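Just one protein chain is left out here, and the rest sit where they should.
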Amino acid sequence: MTGRAWLRRLWPLAPVLGALVITSGLLLLFGVSPFEGFGALLQGAFGTEAKVLSVAAFWVPLTLAAAGLVVAFTAGLWNIGVEGQIVMGAVASSWLALRFDAPRPILLVAEILVAMAAGALWAGVVAIFKTRGGVHEIFGGLALNNIAIIFTNYLISGPWQPPEGGTFRGTVPFPEKALFPLLGVSRLSPLSIALTLGALAAVYFILRGTYWGLKLDALGRNPKSAFLLGVSSEREMILAMMFCGALAGLGGSVRVLSWFDSLRQSISGGIGFLALLVVMLALFRVVLVPFVAFFFSAVLSGSISLQLRTQLHSSLGGILTSVMVLLVLLFGDYRQLGIFGSRGGKALADE
Amino acid sequence: MSKRFLFRLMALLIIPALLLSACAGGTVEEEQEFVFGVVLVGPKNDRGWSQAHYEGGQYVEENMPGARMIVFESLNPADKPEATLEGVVDDMVADGAQLVFTTSDEFEEDTLGAAEKYPEVTFISISGDDAWAEGQDAGKAPPNLGNIMGRMPDMKAVAGCAAALATETGKLAYLGPLINFETRRLAASAYLGARYCYDEFRGMDPDDLEYTVTWIGFWFNIPGVTLDPTEVTTNFIDSGADVVLSGIDTTEAIVVSGQRADQGERVFAVPYDFVGACDEKPEICLGVPYFNWGPDYLETASAVEAGSWEQEWEWNKAAWDALDDRTKTPIGWIHGPGLTDEWKADLETFIDGMASGDVVVWKGPLNLQDGTTYLEEGEVATGQQIWYLPQLLEGMEGPSK
Partner (left out) sequence: MHIQLQNIHKHFGDVKANDGITLEFEPGKIYGVLGENGAGKTTLMKVLSGYHKPDHGTIVIDWTDRSFFSPADALAAGIGMIYQDPLDVPSMRTVENYVLGRSGALAVDLGKAEEELTAFASTVGFEVNPRAYIDTLSLGERQQLELIRLLSLGADLLILDEPTTGISADQKEQLFNSLQKLAGKDGKIIILVSHKLSEVQELCDEVYVLRRGRKVGGVTLPATKQSLVSLMFEELPKRTERASYIREHTIMQLQDLQLSDGRILVGPLNLELHAGEVLGLAGLEGSGQQLLLRACAGLVEAESGKIIIEERDMTRFGYHKRREEGVAYMPSGRLEEGLVEGLSLTDHFVLAEPQHGFVIQRERYQQLTEERIDEYQIVGQSTSRVEELSGGNQQRALLALLRKSARLILLEHPTRGLDVRSAEWIWQVLFQRAAEGAGIIFFSADLDEIIERSDRIAAFSGGQMSRIVTADQTTTDELGHMIGGEL
């Protein structure tokens, strides 16, 4: 491999390094040695078994949503609504968990399926607004995010409000049998790991080897040409959104059935938006998604310790990841640099 | 893409980050230190519940040599979806914390788990009732878990009294959050204070006093889900109420009343829960009942350090002679600039009466809203009766459930 090829390979790491440098600078500015700071961060993410499990537990819904987003992005769709789809998945699972009784395996499967259906439906609405009503999916998605959150609040403070004496910001804890089986005292379930790996494999396979994946790819690159080549844009767009929504909904299900044990006011708390960042940092490639998501999860979890240790502002982890994504967006697509001499210079010609 | 453009972007990016971090300070290592953790549900400068706790922690640091606080702010799934109480406690204990305050009812369940996990660390779950021997959850708490709560109903009675002194229409309104034991208890206590003062100082028949409670459905406004507190307050005033008491986390009651006062109407407000709440519109503010955690925190921390702490469910009374002294009282009342001297004098008399025990507002005969007897003639309510008040009281308008 030539030097240039290596450079191209390693290029995606540049923003990571850049972000490290910037945050180190920040730490220094506040009198914390970066070594100590990042040491605390590492400790916070991997210091004990419990912490590693917690990182992994947060990784699950993040990865699920991000894997779904790769499909939507491939079709050229900005599924900002993923946050609301996570919430709706959580709500749907909670509904079964609160109201239905069945043997555990049946109940769990039903909870998972109904969560995926709810997420898919929620995404489908956005897609239909887009194809039929001409409402851009970003606006439709944002609106539906709000509705999903309002809906949970309504449920928590209305029909699903716990009897007096309980906490006010969530439902009562679900019965044990409605919850995912957990590893020890962690919030991680082997079941959700299996589901996530399955989802990643499915997305990889769909995008690599199937007609549907290729159609989405064509659609994302050039909808007009794709239509003329025989791709039914409306149908595929709706399906792509629904697929993404189903995975997001599954993420929501994991959130209520293993991270929490009840429906809370902010069940997702921005995991959907984080997933968007993950996908961008992963250069929209599903093979990179699990690693980037793990990285995000570790940095965010680790920054809890960082905050406690340094008593600096707790957003440091958030800043680190956001800086990275911004750097990726700035330099990200190495082809745009023109230094490798292929297409894309045209985009720069306007600058 | 020009270099200049890049530079601009970087600057844009770094500056807010710097500003964000500027709110924080560094740490100083000390030899003989006593480390305690404070877990907040909101930001430490929210001008409300969380800030009061943060200031309580600062009070301990100032008054106890060697004390060091570790704070964790905004532990809630909306702000930190990746964080759990358990994880935060793990870190605090690893950093040497011997005492951890968890300051929201949301943490109640997880605090139990943490207390079981770390038996050698003392946990204080604020506003919980797990450690109350006579409470409904009695026996749930491990021995290293205690509860602290200020006896806010007393201060609410003062608030109600102030309202009764100020009203001319004889119509008071209470802006409530959602319905549960705590909120019912507070609304009822304000009502009882108002009745007492309407009778005692105004010489009016307390049964003529109209007292309406409207529950918006949550601690703050959620468009589309809760009633809009702005609208509710407007309706209160439109239907003749001239004092609005707030029971919610946000400031709509005083803000709207202030606007109406600016239009020439005679209205007053009593906000809730943060010392500085009157600042929104001082001239119509009759006063504010507030939490002041410092003294209790300090007492708890000293006891833990000395090894003399024992499990307790603390429902702390006010230091009646020093309601505005933040070194003494766990709950307090601050006179608002809206009080006239005459009202102030009456209110002081009322407070003195409460302090000496001459005035007891939770005293029979009292009926519940459905007409059943709550307290017999001359009977004084016990702690449990007040804490677990099952309905609103007769004479209060508004739903109990």
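Which chain is which? They are A and B, in the order written, and residues in each are numbered from 1.
Operating definition for what follows: contacts are C-beta pairs under 8 Å (C-beta built on N, C-alpha and C of every residue); 3 or more make two chains touch, one makes a residue touch a chain.
These figures come from a predicted structure and were not determined experimentally.
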item: Touching residue (missing chain; options A:121, A:147, A:191 or A:214); value: A:214
item: Touching residue (missing chain; options A:17, A:185, A:201 or A:229); value: A:229
item: Subunit A residues touching the omitted chain (full complex); value: 209-212, 214-215, 217-218, 221-222, 224-232, 338-339, 341, 343, 345-351
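Heads up, the rule we're going with is that only the chains that are shown with their structure count from here on.
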item: Cα-centroid distance, subunit A relative to subunit B, in whole angstrom; value: 37
item: Partner subunit A, residues of subunit B touching it in the complex; value: 1-2, 5-6, 9, 13-14, 17-18, 20-21, 23-27, 70-74, 76-84, 86-88, 90-92, 94-95, 105-106, 108-109, 136-137, 178, 180-181, 217-219, 222-226
item: Complex contact set, residues of subunit A against subunit B; value: 22, 26, 29-32, 44, 47-48, 50-51, 54, 58, 150, 153-154, 157-158, 161, 164-165, 167-170, 173, 187, 260, 264-271, 274, 297, 300-301, 304-305, 307-316, 319, 323, 326, 330, 348, 351
